[in-house]
Every structure is written in C-alpha cells, then in structure tokens.
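Let me begin by presenting the structure, written as structure tokens, before commenting on it.
Moving on to subunit A:
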Amino acid sequence: MSIQLQRHLKLINDKLRELQNLSIGAFMDAMKAFKELNQDLAAEVRDRSVIIEEKSQSIEDNVFETIARRQPVAKDLRELATYLQTAHHLYRIGRYAYKIAHIVRLCEGMEHFKELISLPHLADLAKQTIEIAMKGILDKDLSKIDELEKLEAISDKETSDMFEEITEYLRVRNDITTMAMFYVIVGRYCERAADHAFSIAERAVYMVKGKRVKLGLAYKGQAGRAPH
Partner candidate 1 sequence: MLKNGESESILYRLYALSGLKDALKSRRHFSDYIFKVILGLVIIIIVSPFFLILFQVAGVGFWQVFGTGPGQGLEFLFTFPGAGLEGGIRNAFVGTVELIVVASAVGIPLSVCGAIYINEYTRPGHVRGIVEFTSDVLAGIPSIVFGAFGFVFLVDFLHIGMGIIAGSLTLAFMMIPTILRTTQEALRAVPMSLREASLALGATKWSTTWNVTLRAAFPGVITGFLLAIGRVMGETAPLIFTAGNSLIVPTELAGPGSWIASMPYTIWAYISDPREYLQVKAHGTALALMIMVLAIDLIANLISRKVTRRLV
Partner candidate 2 sequence: MPEYEHNIEVHGLSTWFGKKHILKDITCYFRDNTVTAIMGPSGCGKSTLLRTLNRLNDLVPSFRRKGEVLFKGTDIYGVGTSVYDLRKHIGMVFQKPNPFPMSVFDNVTYGPKLHGVKDEDELNKIVETSLRKAALWDEVKDELQSPAPNLSGGQQQRLCIARALSVDPPVLLMDEPVSALDPISAAKIEELIIELKQDYTIILVTHNVQQAFRVSDQAAFLYLGELVEFDETKRILEAPADSRTEAFITGRIG
C-alpha cells in the first residue's frame, strides 16, 4: 500500500481521536454543568464548540484531499468514507453539548426539584456507547460491539422510566413545569448522542467487514413506552 495513503489515513485517525475526546469531554462537562447548574462551566463548554466545529471541518478537508490525491478503493475507501461520517456524528454530539450548555444558561436562577439520577446515568451510558463505537473506528476493534445492544436496552429502559417519573411529578405539581421540560429535553439529547454512537458503530462494522448491519435490534422488544 502506498505510504502516502497510510500517512493520510493515520493523520485523519489521529484527528478523529482528538475530536472524540473533545466531543465527549464537552458533552460530559455540559451534563455536569447542568447537574450543578454551573454557569461558568456551561459558558466554557459553549466556547469549546467552536474548536469542535473547526476540528471536524479540518477532518473533512483531509478526507477530500485524500480522495482526490490517492483515489483509494475497497478497504481504504470504506475507511475514509467512515471517517468522514464519524466526524460528522462526533460534531453533532458536540453540538448537543452546546445545546445542553445553553439550557443551563436558561436555567439561570432556577433550581432542581429532584435529585438527578437518570440523566447522569443516561449521559454515562452515552459515553460508554461512544467509546465502544469509536474503538471500532479508531482501532478497528469490534470485540465490544455486542455490548452495545445491552447498553441500548438499558438506555431505553432508563429513558422510559424517567419519562414516566416526570409525568408523575407534573401531575402533582405545577410549579416545576419549565424545569421538567428541560429534563425531558436534556434526556432527549442524551438519547440522540447514544443514537449517533450507534450509527458510528454500524459504520465501524461496515468499514471492517464490508457489510452493512443494523445494530440494536436484539432488545427492541423491551423499548417500552419511551417516545423515540
């Protein structure tokens, strides 16, 4: 294989690793800021979104350059295309971090009405999912992919439970409506992040094996009443 092509791919791989750290970091910090209603942290997270956008664009530029210069095929082509899509998914996850941080700003002056358990759990699940998926992408290691199905099921259940819980609260009280809505929205972002992670994982399988698969079907039955 051409050394040049190897270099190009390695460069993009490294950048993707950085983007992964940036996105996950921003997302987790945004969740932390929400949990603590920490305005400074939230502001800092919002600033980071610029860097994340730049990074993902730079990856995109690198991919185009590689395609034009090296004309890769088969495995190399799949790898390159996968990097491009993964960068986009990670960028979206970074955007959710921004949006969550924005919600924190909107929460200025407000307080939580309950202890947050589901949301941090959901965030953590999302993080795990992303990490497993990215391991498949960056190291071509598909060994943990099966766990994703389990994580999805847990995540589904958690969202479902949280939805019911909030509905219960709203039935009883009417002064926490705004906050409750924010919980639902933030929960949504967590679920979306996990969804993106799933897509990344599916791409990883395609990249390595050349076949397109749909993940997450095994536990679909237990989705429950979660609205997604």
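Basis for inclusion: all candidates are chains of the complex that A comes from, given by their letters.
Just so we're on the same page, a contact is a pair of C-beta atoms (placed from the backbone, for glycine too) under 8 Å apart; a residue touches a chain by one contact, two chains touch by 3 or more; residues count from 1.
Since the structure is predicted, the reported quantities are computational estimates derived from the model, not experimental observations.
Undergrad: Once the contact definition is applied, which of 1 or 2 turns out to touch subunit A in the complex?
TA: Contact with subunit A is made by candidate 2.
Undergrad: State the interface residues of subunit A toward candidate 2 in the complex, per the touch definition above.
TA: 1-2, 5, 71-78, 210-211
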